[in-house]
Structure formats: C-alpha cells, structure tokens
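A single protein chain has been omitted from the complex, and every remaining protein chain is retained in its original position.
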Amino acid sequence: MQVARAAPVLGLVFLLLLPVFARYNDYVLQVFTHALLLATLALAWNILGVSGSISLGHAAFFGAGAYTSALLSLDLGVSPWATIPLGGVLAAGIAAIMGLFCLRLRGAYFALATLAFVEIPKVITDNWDGLTRGSLGLVGLPGLPSLRLGSYHFDISGSLAGSYYFVLGYGLVLLLLVTLMFRSNLGLALQAIREEEIAAEAVGIQVQRYRLLSLLLSAFFTGITGACYGHLIRYIEPGLVYGLHFSAMPMIFAICGGRFTILGPALAALVLYPVDQFIFHPLLPAGHEFLYGAVIILAILFMPSGVWGQLRKGHFVSIKTGSIE
Amino acid sequence: MSLLKLEALSKKFGDHWALKEIDFSIDEGEIVGLVGPNGAGKTTLFNLIACRHRPTSGRVLFANEETTLCKPHKIQKLGISRTFQSSRPFAKMSTLDNVVVGRVFGGEFHLFAQSTDIDSARQLLELVGLAHKEQTPAGDLTLSEQRRLDLARALATQPRLLLLDEVVAGFSPVAVKQAVDLVRRVRQRGVTLFIVDHFLSLSLRVSDRLLALDHGEKVAEGRPQEVMRNREVIRAYLGTRYEDE
Partner (left out) sequence: MWTTVVVSGITLGSFYTLIAMGFALIFGVTRTFNLAHGEVLVLAGYAAYWLWKTSGVSLLFTFPAAVLVALVVCLILQRLFSRLREPLELNSIVMSFGVAILLQNGMLFFFSGDYRLIRVPTFNQGLHFNTLYLSYGQLTLLALSLLVIGLLYLLMRHTYLGKALRATIQDREAAALAGINVGAMGILAFAIGAILIGLAGPLYGCVHYLYPTAGLQATLLAITITIFAGVGRIRGLILGGWILALAESCAVVLFGASWRELVGAVMLITLLALRPQGILGREQ
C-alpha cells in the first residue's frame, strides 16, 4: 500500500525534473517523450478497456487523428492547434462506424473485429493517393507553434525539452480527465457493465449507449495523441501510424499495468518502454520487442489484474476512496 | 388497485410452453410468493415481468401502463427492480459502489454521485447488515452477503415492485429468519414484493398470498395455507402418492 501511495508522487517528481538531469542526453529525452505518448495512448485505450472490451484496433484512431491533422495543416495551412482536435473528432467518427458493426459483439469477438477493422482506414489511406499521397506518406509536417503567455515564450518544436514538457502536460491533463471520468457516474456505469452486464441493465444502465460513449471518448483521445505524434515527428506514413505497434502497445500497457485502475496503464508505459529502450535495445538490436510479448503472456497467466491492480488489491477505481489509483 | 397485472401471459421456447395463459394481479403493498417445483416457469415469469424476455402472447401491465415490450433498463425506470437467482454482484467494485450504482442509475441522472446518493446507499447497507463491509470488493463477500447486496442494490433504485428470485436458497435457518425480518422491513418502506422461493421457507412466512405454478400453468392462488392444502400443489411438489393423505 505504501508503494502504491508513494510511487505516483515520486514518479511525477522524476518526470518533472528529468529534462534538468538529462539536459545533455537527447536520447534519454526522446525515449521518455515517446514513453509519455504511449502512456497517453494507454490511458485513452483504457477508457474503453474499463468497460471490459479489449480493442486490438486502436491504431485506426491513432492513424486517423494523425492523418486528419497533418493534411489539414499541410494543405490548408491551418494551425496545428486547430487541427489536432479535429483529428480527435475524425477518430471518434471512425469509432462511430466501428461501433455500428462491432459493439454488438462481446469479448473475444469484439477483439477480433477491431483487429480486422484497422485494415479499412489503413487501406483507404494507402490508396487514396489524391488526398493522402498514398503509401509515400507525408513529410514536412508543421511543428507545434510555440505558446506565448505574456512575455513568456514556450517553445515546443524547437527543443527536445519543449516537446517533452508539452507531452507531459498533455498526459497530465488526460490523466485528470480520465480520473474524473472514472470517478463519475460514467465510470461507475462502465465498470458495472464490465462486471455484470445483465445486472447493470437491470438497475437501469443503458448498456449499449455507455459502451458507445466509452468507445468514442477512447477514440477521440487516441486521435488527439496521433495528431500530436505527427506534429512532433513531422513525418507520417500509413504503415507507421496504422501499424500494429499503435494497436498493440496501449493494450499491452493497460493489461500489464492494470486495466481496472486509472494509473496502471500509464505507469506500465513509463516503465516498460524505457526498460525496452535502455536495456533490451542495446543488448538485442533485432528482436528486443520480445519483451512486450513476454510481459503480456506473464500478465495474463499470473496477474490478470495487472501489476498496479495487484498492488492496490481491492482498491480499484472507486467513487469513495480518496486517492488516485 | 392492482399494481401489476398479468393478462393471459404465455411464453414458448421452441416447442415447449414455459408459461401458459397466466392471469394474475398484485395489489400495491402486498407480499406475494411465487411457488412451484423446478421447471414450473417461475424464473421465466420474472424474466417476462422484468422484460428480459418477450412473451409469446399476452400482456403485462404495471401501474395501468402496458410494459410488455419495454427494454430491461426502461422497466427499472418505471419502478420494477429485481434480484437474480444466482446473485450477480459487480465483483471488482466495492460493496458501497455496488449500491451507489443502483441509486445513481435508478434515480435522476447526475454526472457525479451526490453525497445524498452515497448516504442513502450506506443506509441500505445498514438495512441489509453490510455496513461494516462497504469497502470490501463485492466479489469477496460470502454467498449470503452477496444475496443481501443484490437486495440492497435493487432497493437503491427505489422500486415500487421488487422481484426477489430465490433470495434465501441455501441459507441456514437463522439466516432465513433474518431474511424474513428484512423482507418485512422492506415492505414497511412501501415496496410491493413478489418472491420466488422454491423451498417455501421464506414465502410461507411472509406472504399475504401465493401463486403456485406447475409446468407453466397456474394451479392455485390465494392465502398461503389454502394454497398449500391444494391437491394440485401437493401433487406438483410431492408427486401423486401423497395426494390423499
């Protein structure tokens, strides 16, 4: 329990101070920036995950968000600050179509349908050369404009630390939103649906409406992350942003971290990705990602509620208990 | 005035009539027991009233409004709530949260649970004797505690009619006695109760009236003692040999 109390605070202090320590080490900052992005993906994935549905197709939302924002800012010259939310909206639109076909399904069959669904936006993006420039991808995406607060000037795209703090800030905002959502009656409904759908319906929860809502919200924030990713990396292509990587990673982090908790998915991303990059990548340049396969197998066999869920045994998301899990 | 009215209610699964032409009504404030041997159609009748299944023919009227084709979540809004034969707690949620869910979605919707919701959920846990377990995950409760939690959750939706499905099955005599008290207290809150109870341990003690089913057909209704003297009921429960004794 004490670990569970202290770890988030220590983690936050570490993340806030990291650029100070790592000032001369670009690689460390890049890795943690990407880890933070993956953490936001895991948080967003778990908005759906908490309702009991496992998606293997979130790359569809990630890619849709990335492409929407990239094309609008490239072709129309609109500021990324305006196009990023639109990326989220289009991702939610795609989720609505997905929901139409997939939300009648439960459990394994929902997961299989989402796995197949990614192919649709991917193949369309790949082939609609006139709009998306096809499999060549998009280069030279505009970076994120710097933010001005009075005389203070916050440069995002110009420096690694700027990008890092931007993603950290976005991650914290998303964490706050997810906490509010899970603690609200929406979160209550989603958990009830996950545990006992029939009983949930019997107490008056409109099951399908809430499942759709959680899918849309999850897709919206995944799309926002995808859009930010594009403007940070400045280059996207269908195989990359619709790739299995962005479907698999949030699922793996959420399940290993604990999909019945708020923080677990994000913590898993912030621990596993740096471990992969700093330890396994140098040892095994080809094949280091076996780590993710290994941890998900171990988690599903020995710790189905995830590491963070195990540490907080019996204290999953609750409207009553005070602390953030 | 009758609160619940069943008109020629029938349900067919495949070629098998699970229920056949049931006419019955329950008045506001009554406790009615639904008895009958296994396969008599008791749970099917509950599922029709709670709109989990649709009847093959016939109508259900609740407070003079036809509810035959309602959605399950809608029927709760009209004032019918239920417990399940095998209790279905939200296992990974705390006991308190389980009841709060009932309170929040049974009532007017707010984005966040109000403190009044949590207070009344606590009162219900008090009523069913689970106040000391409010932070325990519901999946860790014992079977009898889960049944009582089911009851508290159903009550939290503030029903006018409560359908109790086998709440005391497998209970010890002491626990049954507690359940009898509990059911009476629930009635005092103004709730009408319809109780399925295969072994009669609860319904014989608390019911004002009984409805007896066998093979999907109504075989008797009336005051408990009368129904239990009814030949058809004895035959249904015990077989023909005991009929004349």
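For reference, chains read A and B in written order, and residue numbers begin at 1 within each chain.
Everything that follows uses one rule, which is that a residue touches a chain if its C-beta (ideal position, glycine included) is under 8 Å from a C-beta of that chain, and two chains touch if they have at least 3 such contacts.
Quick caveat: nothing in here was measured; it's all calculated off a predicted structure.
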{"item": "Residue, one of A:A7, A:V89 or A:L112, that touches the chain absent here", "value": "A:L112"}
{"item": "Sole residue of A:C102, A:L175, A:A192 or A:L216 that reaches the chain not shown, by the stated touch rule", "value": "A:C102"}
{"item": "Residues from chain A at the interface with the omitted partner, ascending", "value": "54, 56, 101-102, 104-109, 111-113, 115-120, 122-123, 126-127, 135, 244, 248, 251-252, 255, 284, 286-290, 292-297, 300-301, 304"}
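Keep this in mind: only the chains that are shown with their structure count from here on.
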{"item": "Residues of chain B touching chain A in the complex", "value": "50, 52, 72-73, 76-77, 81-82, 84, 88-94, 96-97, 100-102, 104-106, 109-113, 118, 134-137, 140, 153-154, 156-157"}
{"item": "Chain B partner contacts - residues on chain A that touch it in the complex", "value": "183-186, 188-189, 191-192, 194-196, 198-207, 260, 305, 314, 316, 318-321"}
